[in-house]
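These notes are about the structure you will find just below.
As you look at this complex, bear in mind that one protein chain is not there, while each of the others sits in place.
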Amino acid sequence: MLKVDFEFRKEIVKDDFSLNYCYQCGTCSSACPVALVTEGEYNPRKIIEESLLGLKELLIKDQKPNVWLCSTCQMCVEECPQNVFLTEIFDNLKNKIVLTGNYPEAYNVQGNAILEYGLAIPLTTPIIRRRQQLGLPSVESANIEEIGKLLEATNFEKKINTNGYSKTEKGGM
Amino acid sequence: MEDIKMGVFICHCGTNIGGFLDVPSLVEYAKTLPNVTFATDNLYSCSEVGLSLIKEKIEEHDLNRVIVASCTPRTHEPLFRSICQEAGLNPYLFEMVNIRDQCSWVHMKETEAATEKAKILIEMGVAKALLLQPLEKFQIDINPTALIIGGGIAGMTAALNLANQEFKVILIEKEPELGGLLRYLYKLYPTHDDASKVLEVRNLVENHQKIKVITSTEPVKIEGFIGNYKVSVKRRDGIYDIDTGIIIVATGAQVLKPEGLFGYNGSTIITQLELEQLLKENKINVKNIVMIQCVGARNEERRYCSNICCMTALKNAMLIKELKPDANISIIFRDIQTQGTTYEEYYRKAREKGITFIRYIPEKVPIVKESNIEVYNDYLNQDISIPYDMIVLSTPLIANPDSEDLAKMLKVPLEENHFFLEAHVKLRPVDFATDGIYVCGSAHWPADIPEAISQAYAAASRASTIISKDVLEVEGAIAEVDEDLCVGCGICIKICPYNAISMDDNGIAHVTEASCKGCGLCGATCPEKAITNHHFTTKQILAQILASGGK
Amino acid sequence: MGENSNSVLVIGGGIAGIQASLDLAERGIKVELVEKKPCIGGRMAQLDKTFPTNDCSICILAPKLAECYRHPNITLHTLAEVKEITGKAGNFKAKLLQHARYIKAEECINCGICIEKCPMRVDDEFDVFLRKRRAIYIYFLQGVPSIMAIDPEKCLYLTKDACRICEKVCEREAIDFEQKDSEVNLNVKSIIVATGYEPFDPSPLVNLGYKHLPNVVTGLEFERMICASGPLKGHLIRSSDRKEPKKLAFINCVGSRDMKYNPYCSSVCCMYTTKEAMIAYEHDNSIQSFIFYIDLRAGGKGFREYIERGQKEYGIKYIKGKVAKIIEDDDKNPIIIYEDMNTSKMKKFPVDLVILATSMIPNKDTPELANILGIDLDKNNFFLSNAYLPLDSSKKGIYICGCCRGPMDIPNSVIDASGAAAKAAENAIREG
Partner (left out) sequence: MTYKYFFGCVIPGRLPYLEASARKIFDKLGINVSDQTQYSCCPDPTGVAALDHKSWLALGARNLSLYENDNSDVLSLCSGCTETLKTVQHILNNDPEEKKEINSILNKIGKKYQGNINIKHFAQVLFENLDLIKENIIKPLKDLKVACHPGCHYLRPSEIIQWDDPFEPTTLDVIVEALGAEPVDYELKKDCCGNPLEKSDKELSQKLLLNKLESIKKSGADCIVCVCPACYQQFDFNQRELNKNLNTDFKFPVFYLTELIALALGIKGEEIGLKFHRVRVNNLLQKINILESPNK
């Protein structure tokens, strides 16, 4: 049987206080386009209820419902009568899941691209050529050492999964 | 023999009647009936235009009987009677025929047959009207004193208001002191003021020149009628009589003790009221507290929602949080009842404080285990377990057990949950059907402090409309006992719902005019046919039956 | 009005103002009852039936209207507004603006000929714009005083100096275009404010489709639609195709319990949607109703039993969940998108008609009146009351009752009103 975990709830609330205000009306799921196409298998209201009860196992381990299916469209946030910032809460949950390593690979690809290039999509040779054709100036993005230093301060590299990524790997979005 | 000239006014009631019955044909039909000298229709007879028309026609045609065929006498007879009176006609020469509630509304799809039925109903009205007699209303003196039964917040508030209006007030309380349930509360929602602060009104009541407070006192017998009640009360040292013009019932309610429910033990599993005591004494030293709502309410035995328990739970949960910020409080509920502006805001504040809310459904009530509660979470469609150190059960307010006796003494009804039943739920919420008796606070229905206070003022206002008068006019269509026929069997006395009949020294039944409502129960029951119900005499009713085609 | 007479000013002629006036009048206190509309009656007059007794609303109200009109202690000031209050408890001076009615009250007999002939068609406010009235009109059929009024903003003569047909056709010469707005000065000892509420306009909740989807209406509109004396004569049909709807969905808490609109609970919607579903069923037993709710609030006397009756005898289905989105199909049938919380599945639920139970909000002119009276408002712009002196305003001698101090149902408004009368009487006597 699932056990209410007040301490885990408090952790989630610490990240975003608005969780507390939810009174489970279901407006979010009614407004959510993903809930509609998945017929409720993805269900923002349930994720919030699980958060209110601190049901860590469901949220973090089983990921039921799967929080990664949130498209971040913010429709729920816009409609929520109690001003619960669902998308932010979901992002915070995703952050917690990331620490367990059990999350979709595409996010990792992006994370590693940023570690390596400071950009989610690094410039490739064909694109550089195309830019020249279009008469566009060359891209002068951030100094990667500076970005590296900053991400070191936030512990980014330790939080995400970097196994198998090297300087030659390409990022994507 | 009197020359009877009858006027018949047939009402369309907008489309309520006109949309379903052929009203013009009813008018034509009415004109053919005996002694009908005038008949017409009216869009709304009760409108100012409709009323002036009636008045105008009474004068124009010198009518001495008036029939309005429209809605129900329950709501409209007094109005039409007063119009007749204004036109110089004795109001009891008016007869009302109900062709809406009992005809057009119930036969909406059968215009033709319904119109025929309406014709018969009108014919019956005419038959009765031929036999109507003028009657006189009675005037009674009013004793400008108010007796209030119950010295809780409602009773005290009503007492203070009436006394400030310079009426003499007698406040009786069965306990040795005033205050009622308020005495047991710690702090009040929604302001968290100390209950003792609100209880300070007690001093004002006790020291008011116009208020006489009598504690440890209960009524044992109530006689009399509006303006002139005589209430016998029992004190330690004997029975005393109190004369009063009106009575306000403010006897409150009590909290259900949840014996046998959810492992109630009075120590780790307690009621909200017991929790208030622990809070008062600052004796909360546990971490995980679970409250269960609707304990003993909204079930087969007690179907009602007790109205105040959700707010009580929210309040106590927040008060615990104030004393012990690291406490984990969960409230297992069915529907959170926080109506209105401040209460809904209060609920949001409770969520803000981190209180956990878990909804349960009646099919799967929470199960209390040794250190956790198992409950089916309706929102997740699965069972969950909540750890607890203490459980607080929110039980409903239930009617006082002595309400039944008091209701009998007052001859007023109780509703199915034994709370007092008012005259009309919508428009007469603190009146009883019996004149001169009022109700307020939790005797009427579970009420919180603000509600009880509003109701107390309302009851005071209603009472003041009576005791501000020197004399009062009462109903003329009442029962009368033929002394020659009465054998003194006393059946009428038992059956009278208004306590209006008594036996005189000669063993003959006697009707107290001021109390009689003319309901007709005594007349219908009297085995000797010794009672005449004026305005509904046997002759009149027989004439109606015959007119309807009866034999 | 002499300084010494005990009199009370009652502002607002809805059920609360009426009850307060009647109590005071019976108590022997003179009442000046001010109503800004042409007739007294208020919101209750617009309702079809009332819960939990399902009494016909106007039927139980009408006798009280007549009583107010006829009571020797009550003076009615309709089409009037309070413009200034000075003085203090026991000795208030009130200045009223009496709008011209353009009708000689003592001559008009409400025969209706003028209405037939008036060429101007105007949206009817009483029938929540579901039908047209004329520029000369009676506010509602059973309205009191039951005389005409001319709408100066719509009357052709008063706006364009043309027409005057009503004047020609009125046999009693009751039309008086010479009437002017005037001032009325009163001395009163206490003041009771009973200005009521207005319904929230749900248009900003775009996803619910009000005003975009023809078969999405508000609770008050439905009330008029189903009322026998309403614009449809009680024959419930939908405006898109004039078909009889068979499947109704009621959405509770529209604009209520919502931090973006009205954070509070409107107190009455759970009950009145149940009532409306019951009436619909009584009109047509093949109608099925679904009520969407967050918490089913039925704490009043007999309310829970009423809901149970709705389920058992009227087949009403209660669905836990707030609806955020309503779309429509090609036949203009609204489709409700909601989550069935029992299964956590999303549903697309087609119905024939949707009724939005919109919040009760304070009247638009509440802040202005608060200013005139010098009393405080709460954060929602209702008049501020104190929890343990619920009928006292922030100023001595001024009392508040009914929905102008927060959403409440009719019994509570009546209780409030009687209570305010008791307070006003107490003040009049003590400060007298």
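Just so it is clear, A, B and C label the chains in written order, and each chain counts residues from 1 on its own.
The definition used in the following text is that a residue touches a chain if its C-beta (ideal position, glycine included) is under 8 Å from a C-beta of that chain, and two chains touch if they have at least 3 such contacts.
If you're wondering where the values come from, they're calculated on a predicted model, not measured in any experiment.
Across the entire complex, contacts from the unshown chain go to A, C. Take chain A: the residues that touch the chain left off the picture are 15, 33-34, 37-38, 66, 68-69, 71-75, 77-78, 85, 87, 91-92, 94-95, 98, 103-104, 106-107, 110-111, 114, 118-124, 127, 130-131, 133-137, 139-143, 146-147, 149-151, 153-156, 159-160, 173.
Hidden from this view is one chain, which touches chain C at 206-207, 327.
We adopt the following convention: only the chains that are shown with their structure count from here on.
Among the pairs A-B and B-C, the greater number of C-beta contacts is found at B-C. The distance from the centre of chain A to the centre of chain C, with each centre set as the mean of the Cα atoms, comes to 49 Å. Centroid to centroid, with C-alpha atoms defining each point, chain A and chain B lie 60 Å apart.
Distance between chain centres (mean CA atoms), chain B to chain C: 25 Å. Of all residues in chain C, those touching 2 or more other chains are 257, 295, 320, 341, 343-344, listed in ascending order.
Each of residues 336, 348, 379-380 in chain B touches at least two other chains. The touching residues of chain B, counted against chain C in their complex, run 14-16, 19, 43-44, 46-49, 51-52, 71-72, 75-76, 78-79, 82, 161, 164-166, 188, 190-191, 193, 198, 298, 303-308, 335-345, 348, 378-381, 415-416, 419, 424-430, 444-446, 449-450, 453-462, 464-465, 468-469. Interface of chain B with chain A (complex): residues 288, 328, 330, 336, 347-348, 351-354, 356-359, 372, 374, 377, 379-380, 382-387. Looking at the complex, you find that chain C touches chain B at residues 15, 19, 23, 26-28, 50, 52-53, 55-56, 59-60, 62-64, 66-67, 69-70, 109-111, 141-142, 144-147, 228-229, 233-234, 257, 263-265, 267, 295-305, 308, 320, 341-344, 378, 380, 382, 387-391, 406-408, 410-412, 414-423, 425-426, 429-430.
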